[in-house]
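Here the complex is missing one protein chain, while the rest keep their positions.
== subunit A ==
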């Protein structure tokens, strides 16, 4: 086999000079074949190869970076510096899948070449020819799949995916019923969090008259890649059901708005102390030594944006203050992020772009026991959905976004370059 490979390679390289510049970039993978193929397949290859150069360049660059990192990680200077080592090790780990899949791709290609060469060289043995043909088929299939996988792996990832979040649910108009619906959504996300072994901590809430209902509710959710999954939940969630308070059994429609805010640190969002008004509700009149009440709630107002945060859940003034600032930073960051994303998704004509706050994303119909996701145009069973079983919907959103990104990738690479 070795001699066969090496001989065919040298034969082919000699003929490459006849081909235009753009194919030379592919010479390591596709270029090897071109001289052995009849004309019509040339055309097919030519089309595919136009998408490839961009990917091959990226893949080779990833491979080189990976090799450089592994050399650096063996350097005793780096080993003795734990934070540097960790950073490099993490970068390397992120590239692992791309590099190993690329290797499998190249190996598969090589196998395909060798098998095709066999088909060419081997004589008229019918059985052998059939075996070789089916081998070529299955290898071609495998190659196609690996190519798809590589395209996905090379898609730009959302840098916010790994972050923890603040989740806010706000009841829409509709009084107590809207408040109860907001409460149902809070419980749905709490159960989903439990299923994912994420930790949720309530931050602030204002209850409605009816127990279990909220005008607003904010909680922090911490865990593995929380944002990557919950980012599709932003928007208006509409419910159609007979409210608890409804005596005549009529169906009402209410709404609640969900906002998903990735955590932002103090470097990303700078808050000028002059823009802040911070007060506490210490209704003791005189306060201080005169009073002993477990009252450390903090009221934070960000003057430029008018954002007001009331933080009550912690047990000390300092912790409520820190929480309030944490939430303010997340809100200010979310505004920034959303503006960017709205611009991108309108350019992309995206369906699941984590976009407009006022966008109705789902309708929950109790009578039909059905949840309809308007972006996906898919239905789900309501009872289990509200019990936190929303993983299918989340994955469907992620897949749809991935498809959109891939289409955008092809469009931008096939477009003629001046």
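Methods note: a residue touches a chain if its C-beta (ideal position, glycine included) is under 8 Å from a C-beta of that chain, and two chains touch if they have at least 3 such contacts; residues count from 1.
In the analysis below, contacts and distances are computed from a predicted model.
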### Query
What protein name does the UniProt record of the undisplayed chain give, "Methyltransferase small domain-containing protein", "Cytochrome c domain-containing protein", "F-BOX/TPR REPEAT PROTEIN POF3" or "Peroxisomal targeting signal 2 receptor"?
"Methyltransferase small domain-containing protein"
### Summary
Answer key for A:274, A:293 or A:377 versus the chain not shown reads A:293
### Task
Determine which one of A:107, A:161, A:194 or A:339 touches the chain that has been left out.
A:194
## Note on the structure
Where subunit A meets the chain that is not shown, the residues are 187, 190-191, 194, 199-200, 278-282, 284-296, 298, 315-319
